[in-house]
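For this view, one protein chain was removed and the others were kept in their places.
Think of it as A, B and C in the order they're written, each chain with its own count starting at 1.
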Amino acid sequence: MIITLKKSTPKAEFDRLMDYLEGCNVRLNISYGDMFTVVGLVGDTTQISERKLEANEWVEHVQRVQAPYKLANRMFHPEDTIVDVGGVKIGAGEKIAIMAGPCAVESLEGLCEIAEEVKDAGASILRGGAYKPRTSPYSFQGLGYEGVMDLVEARKRTGLPTVSELMSVDKIDELAQNVDLIQIGARNMQNFDLLKAVGRINKPVMLKRGISASIEEWIMAAEYIMASGNPNVILCERGIKTFERMTRNTMDLAVIPIIKEKTHLPIVIDPSHATGDWKLIEPVALAAIAAGADGLMIEVHNHPEEALSDGSQSLKPEKFKELIVKARKVAEAVGREI
Amino acid sequence: MIITLKKSTPKAEFDRLMDYLEGCNVRLNISYGDMFTVVGLVGDTTQISERKLEANEWVEHVQRVQAPYKLANRMFHPEDTIVDVGGVKIGAGEKIAIMAGPCAVESLEGLCEIAEEVKDAGASILRGGAYKPRTSPYSFQGLGYEGVMDLVEARKRTGLPTVSELMSVDKIDELAQNVDLIQIGARNMQNFDLLKAVGRINKPVMLKRGISASIEEWIMAAEYIMASGNPNVILCERGIKTFERMTRNTMDLAVIPIIKEKTHLPIVIDPSHATGDWKLIEPVALAAIAAGADGLMIEVHNHPEEALSDGSQSLKPEKFKELIVKARKVAEAVGREI
Amino acid sequence: MIITLKKSTPKAEFDRLMDYLEGCNVRLNISYGDMFTVVGLVGDTTQISERKLEANEWVEHVQRVQAPYKLANRMFHPEDTIVDVGGVKIGAGEKIAIMAGPCAVESLEGLCEIAEEVKDAGASILRGGAYKPRTSPYSFQGLGYEGVMDLVEARKRTGLPTVSELMSVDKIDELAQNVDLIQIGARNMQNFDLLKAVGRINKPVMLKRGISASIEEWIMAAEYIMASGNPNVILCERGIKTFERMTRNTMDLAVIPIIKEKTHLPIVIDPSHATGDWKLIEPVALAAIAAGADGLMIEVHNHPEEALSDGSQSLKPEKFKELIVKARKVAEAVGREI
Partner (left out) sequence: MIITLKKSTPKAEFDRLMDYLEGCNVRLNISYGDMFTVVGLVGDTTQISERKLEANEWVEHVQRVQAPYKLANRMFHPEDTIVDVGGVKIGAGEKIAIMAGPCAVESLEGLCEIAEEVKDAGASILRGGAYKPRTSPYSFQGLGYEGVMDLVEARKRTGLPTVSELMSVDKIDELAQNVDLIQIGARNMQNFDLLKAVGRINKPVMLKRGISASIEEWIMAAEYIMASGNPNVILCERGIKTFERMTRNTMDLAVIPIIKEKTHLPIVIDPSHATGDWKLIEPVALAAIAAGADGLMIEVHNHPEEALSDGSQSLKPEKFKELIVKARKVAEAVGREI
């Protein structure tokens, strides 16, 4: 960490700050410039708050050199993490995981029908929301416990492991006991109580990026889960909010190599939410594979126009099959498999 | 709601969609254009999902004409709502409410000292975080229950009603019994389980705008609380995330007249979080009053450089006093009082 | 176009507006709702301004149904446009064009050395800036005319057609006579005098997307060029400005299928500017090809750390060669060639 102090800092204030910093178990390197004095901190600075230092009126600027995360940091954990989701391994050079299924579970039969179709097409994990975060209180809020039980039955019939979203701490046992991968949605990425709660269990967790979270804030949210004891974290990008209105969100696929450089965690891409438009899912999915994604999450529905949630961003099963055929070719071109 | 259909829509698909819409208790007005057919829906459309309609491949575009919220909508509730916070009335032509205090409660004595100072300066409500949402798991997370008890004691000593943030459903009784106004923070603006929970009690709730929430999403979050039974909602703007890096967030004060036009709820401005920089608090606070804000929320700390959270955006008590003196003049200029 | 009028609109105002609209050569379809009156306009609405209608105090909302562009619109020109750049065809199913070279031309020998290397690796067009838009007046502003002459010489030696940026109208002849493709940079995307000027010549033009231009504004800028008489327009995406700070810009590859749906123009992707970081160029370039790009523009420099402009986003020639090898595989996987 590098602290730039105003040249006009009174000696007493300067000394007081240096005493404080020395108490933080870091060594100090001080350079006296013409307009500023620059103090370099050497050692572990993850516990020192930039914003606290910035509150000092003599401090002009604080610059972090080391990332503020440790457990997620590739610098301290060079090998790729592989997460096992009900037998499906995700990360490193493993097969690219395809998570597919309806946005929301609507009925047991509908779910199982879609599950069979996506399995045939090549999906390895079944998705389906039982608890749904909806912008409007008047929209369908999910089947709840019944939806979770439908997922259990669909897994029994197809053998596919399942992923579903957890929205509140009081449902954590219900989901941990019944699904294979717990999803934390974009809107809850900084619901820190929820992050700590899933950090205390040992189910794998897929953490979606908040719609306006910086990459660093996203990694810090993963750090919350890991610091609470659960190392099985998968990151999932689903687009960020920008000024552009032709897509629901904007997805920068550069996050894939960035996440791989900064962390050792697997990264999954969700082209359904990123684009909000089924016509755009295929090109974005192929692009994600070319850029090195470890998995895809895609919404598939037999009758998108009748879906109770997000039909406009769901593929029909036959389109999904075509996508997987093409995705296999692109995966092969970059040395991966589906 | 206006639905634009492709000219090439097969008759069977068109009829099926019209049947569905007629079942939604709305009347239909159909215009046949050269390139598109346009269907106008007349009646209550709050329960109809645009995104579901957009999933229909023959639909080119869906445009909502009426807002998707009802309880918060000024159209159906023309008079301003006034919320009573422990005897302090907020909204309509009432005095502008000044909420001030430390970002986080750090100790009883520190809190009480600040509380006396802000009361002397003209604050009407004491703020202080007991449960703190922090980006890093390694940062101070708040005193929790002890902090809540400190707020109770500070209220006893100063008579100021209190506001504090609720982060999870399991602490709702603790806060509802001990503080006068429950704050839902920006990160939890779409934590729908939390919104429903505070909707089931009858304490006033201050709902902060999410850092990337559109104004409509923010009002929809208020609608969640109101639809669950609690009409005592105050909206609080604290800045949105943009590309600009010189301020922590970007605050468009145009939200003040917009919220007053679209809803009947009181609107409070938080210049501390909006700017992240104590030097900018005063001009933004004066601007908010000139634009018609019903209240301000300002962080005040005796020793910002030693604050455990967000010292850089806290005013010292003497600066706060100066601000209130100036704020009173601006309030008078626009026909309000502090 | 659909106009929503307030129910309270006085009859005289309503009639006046209807008269105006009938004078615009469109037919009107009027629906009377409970809260609003909706007027549908049938016919060519490209000359009618939404913002002018919105200025009418009785108008609640104006919704365009048809896009405001005609010449660039695929609806009126279903076949893909193919642009010929000095013999290299770009667009439709043609080979993916690889434009490569230094950010700025720095010397004849340096340019020719890089030109030979990128040609060997598989590039089909040589890029090099002679006039450089720089944020700081104290930065290198380009070699100007000398740089243009260096490009002429490099083309003579290698046979590669060239592309270079035009920044002002007074250099239009110089560039039109000496390079094969004129680039309009992101900062000048709405320099309308410049757009009209390149619309009056018949050299191909590559129009970069403005850093905060919506897709529609970008297409409208192309429409300016086409409406002035030049149909040879290539669109080039180079990332947009968002809150994310780990990349220079954010690039949503969903623009590729969107541009192909809305327009008939070729689309080229520039991963160098989009990411600002040479380590990210390869994955983003491969992703662009997978998503269907018609070309790539990549900065290549022999000694990036000594480049006078944007070295941090330039590839060394050997990295560029590796990229092309991989890119060919991905292109083949999606049925294209390089």
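Here is the rule we go by: a contact is a pair of C-beta atoms (placed from the backbone, for glycine too) under 8 Å apart; a residue touches a chain by one contact, two chains touch by 3 or more.
On a predicted model such as this, the values are computed, not experimentally measured, just so you know.
K.L.:
Consider the whole complex, including the chain that is not shown, and state which of B:288, B:307 or B:338 touches that chain.
P.N.:
Only one listed residue reaches the unshown chain, and that is B:288.
K.L.:
Touching the absent chain in the whole complex: find that residue among C:191, C:247 or C:275.
P.N.:
From the options C:191, C:247 or C:275, the contact with the absent chain belongs to C:191.
K.L.:
Among C:25, C:139 or C:202, which one is in touch with the chain left out?
P.N.:
Residue touching the chain left out of view: C:139.
K.L.:
For chain C, which residues reach the chain that was dropped from this view?
P.N.:
The list for chain C reads 46-47, 49, 51-52, 54-57, 68, 133-139, 141, 167-170, 187-188, 190-194, 196, 210-212, 217, 220, 223-224, 227-228, 241, 278, 304-305, 307-314.
K.L.:
Kindly note down the residues of chain A that lie in touch with the hidden chain.
P.N.:
2, 4, 29, 31-36, 38, 40, 42-43, 60-61, 63, 65-66, 75, 241-243, 245
K.L.:
For chain B, which residues reach the chain that was dropped from this view?
P.N.:
212, 214-216, 240, 242-247, 250-254, 256-258, 261, 274-275, 279-280, 283-284, 286-292, 326, 329-330, 332-334
To be clear about the criterion, only the chains that are shown with their structure count from here on.
K.L.:
Quick one: most central chain, C-alpha centroids?
P.N.:
Taking the mean of C-alpha atoms per chain, the most central one is A.
K.L.:
Is the contact between copies chain B and chain C built from the same residues on both sides or from different ones, judged by whether over half of the numbers are shared?
P.N.:
same
K.L.:
So what angle, to the nearest 5 degrees, turns chain A so that its CA atoms land on those of chain C?
P.N.:
Value: 180 degrees, nearest 5.
K.L.:
Approximately how many whole Å separate the CA-defined centres of chain A and chain C?
P.N.:
31
K.L.:
Multi-chain contacts only, two chains or more: what residues does chain C have there?
P.N.:
242-243, 245
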